[in-house]
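Shown here: the complex without one of its protein chains, the others still in place.
Note that the chains are named A, B and C in the order they appear, and that numbering of residues resets to 1 at the start of each chain.
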Amino acid sequence: MRHLPYMVAAWLLLIGLYGVVTSRNLVHTITCLSVAQSSTYILLLSVGFERGGTAPIFLDVPVGTKAVDPVVGALTLTDIVVGATVSALLLALAVQADKHHGSLDPERLGKAQDD
Amino acid sequence: MTPALRRRVFLVAAAVAGALLVWGLTGLPDYGVYAGPYGDVLNQVAVAERKAANVVAAVTFDYRGIDTMGEEFILFAAVLGVAILLRAQRDETEQPPDEDAADRHAPGTSNAVRVVGLALLGPVVLFGIYVVTHGHLSPGGGFQGGVVLATGALLVYLSGEYVTLRRVSPELLTDLAESTGAAGYVAVGLVGVAAGATFLANVLPLGQPGMLLSAGTIPVLNLVVGLEVAGGFVLLLYEFLEQTLVIRRPGEVT
Amino acid sequence: MIVLEVSVFLLVAAAGTAVVLTRDPLNQAIVASFYGLVLGIMFFVYQAPDVALSQIAVGAVALPLMILLALAKVRALGGDRRDDR
Partner (left out) sequence: MDALPALPVALPLLVAAVLVGLAPVCPRRVADSAALATAAVVTVLCLVLLADSLDGPVVYWFGGWTPREGIALGVAFTVDTVGAAVATLAGVLATAALTFSWRIFEAVRTLHHGLMLVFLAGIVGFCLSGDLFNMFVFYELFSVAAYALAGYRTTDPGSVRGALNFAITNSVGAILVLGGIALLYGRTGALNLAQLGEALAGRPADRLVVVAFLLLMVGFFVKAAVVPFHFWLADAYALAPTVVGVLFAGVVSELGLYAVVRVYWTVFSSPLDRVEGLRGVLLLGAVTTALVGGAMCLLQHHLSRMLAYATVSHVGLTLAGFALLGPAGVGGAVLYLVADGMVKGSLFISVGIVDHHLRDVDERRLAGRGRHLPWLGALMVAGALGLAGVPPFGTFLGKALMEEAALETGHPWLIGLFVAVAALTSAALLRATGRVFLGLGSRARAAGAPRSPDEAALRHPHVHATQALPAVLLLAGALALGLAPRLATEAEDAAGQFTDRPAYAAAVLEGTRDPAPPAGPHLPIQLAAPALWAAVSALGGLGLALAALMPDRLPTRLRAGARAWRPAADLLRGLHTGNLGDSVTWLVVGMAGFGTLLAVVLR
């Protein structure tokens, strides 16, 4: 339990990369990448979590109440936006790749020319 | 590498990398123990200094507001990129659009779905606006509310009124919303400079914590972010949507 | 409370694994949407409602939707070409 969420994060990173490496469909690849990305959300929020702390919103509770770290919340918010926008851009590229190569299989995108 | 060889090489390397990760991660404080000073200090001082009840909002839009400016422009760049990629392609393949043709409707929309979708539209838009405007008081803010608002536009699509979506949020309008939001963030930053303070300084009156009009520039930044995110996400969905519908040939859709 | 946390963590790990192991992209989009929702719940457990809202809006709704639209687009475009192979 002491390190369980950190291990979950490490697992998600590796399994996500496994998906990226073995994927035969670009849309699948991109979704796997977003799983790998989600490991960072978990890691960030885990290191800022304080047992017994409330959410850092002091509307109904007075300032001074034990609360979790607001900074990791802000960082993760940014991280989620980054992940989503990169995925959107990648999906657009995948649509393009399908148009040019007639396939979403990374193995069929052709080899590098002239080496 | 062949796929089989690649999988094997990956598994070996990932085992080593994973072991290293675990080794390093166990050097962290135990889960549930927060060591650092940053968050504690902000939890102590932010409400008094910024009159924002939601400290995450104070961090996002004030203490670390420059991060959020970068984040907004990441979204901006991605939307631009998607637009460039897909628009260039559309120009190559687009059939002359026929606004009223039946094949431009989403497939298989029943009247029941249509009614439910339209009935939900009002509450969704209201909820989105609420989330955007109360970001400094409660969970939520420009980003979350913006996505909710974009979902509203999607409901219009789901209810089969795709033609309406074309009229409600044509590219021009969403482009404009998105770039106004993005430019607005920088402009708020420059207001701080103009007032003789630093870039992104919170120079507006702070008010009292818990009030709708409080926390200075934080709700203003929430508004511009909401505008940008709503415009940006509608545009993202719209670009993919447009692709789908333009390619579809008559007769394929019933 | 601890039991709840542990089960949420394990659920997240399992759901993430399921996303990767679902090879058909269409099914995967649906599993990914579920994963996005589970992550959102985990963030509520972490007392981060702001993040949870973002995660659910993006991970459970917007992103799966974009995936579905991209897939729809690819199928509309490539349906007849792929038959040749």
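Just so we're on the same page, contacts are C-beta pairs under 8 Å (C-beta built on N, C-alpha and C of every residue); 3 or more make two chains touch, one makes a residue touch a chain.
Note that the coordinates shown come from a computational prediction; the quantities given were computed from them, not determined experimentally.
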Visible contact partners (per top-of-document touch definition) of the missing chain: A, B
Residue among A:I15, A:A36 or A:I57 that touches the chain left out of view: A:A36
Interface with the unshown chain - residue positions in chain A: 9, 13, 17, 20-23, 26, 29-30, 33, 36-37, 39-40, 43-44, 46-48, 69, 71-72, 75, 78-79, 82, 85-86, 89-90, 93-94, 96-97, 100-101, 106-107, 109-115
Touching residues (missing chain, whole complex) on chain B: 1, 3, 6, 9-10, 13-14, 16-17, 20-21, 23-29, 34-42, 45, 62-67, 69-71, 73-74, 76-78, 80-85, 87-89, 91, 172, 175-176, 178-180, 182-183, 186-187, 189-190, 192-193, 197-202
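One rule holds for everything that comes next: only the chains that are shown with their structure count from here on.
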Contact-richer chain pair (by C-beta pairs counted) among A-B and B-C: A-B
Computed distance of Cα centres, chain C from chain A, in Å: 11
Centre-to-centre distance between chain C and chain B (centres being mean Cα positions), rounded to whole Å: 17
Touching two or more other chains - residues of chain C: 48-50, 54, 58, 62, 66, 70, 73, 77
Chain B, residues touching no fewer than two other chains: 54, 56, 139, 143, 236, 240, 243
List of chain C residues in touch with chain A within their complex: 2, 6, 9-10, 12-13, 16-17, 19-21, 23, 25, 28-29, 32, 35, 39, 42-43, 46-51, 54-55, 58-59, 62-63, 66-67, 70-71, 73-74, 77-78, 81-82
Chain C-facing residues of chain A, complex: 1, 4-5, 8, 11-12, 15-16, 18-19, 24-25, 27-28, 30-32, 34-35, 38, 41-42, 45-46, 49, 53-57, 67-68, 72-73, 76-77, 80-81, 83-84, 87-88, 91-92, 94-95, 98-99, 102-104
Of chain B, residues touching chain C in the complex: 54, 56-57, 131, 139-141, 143-144, 147-148, 150-151, 154, 233, 236-237, 240-241, 243-244, 247-248, 252
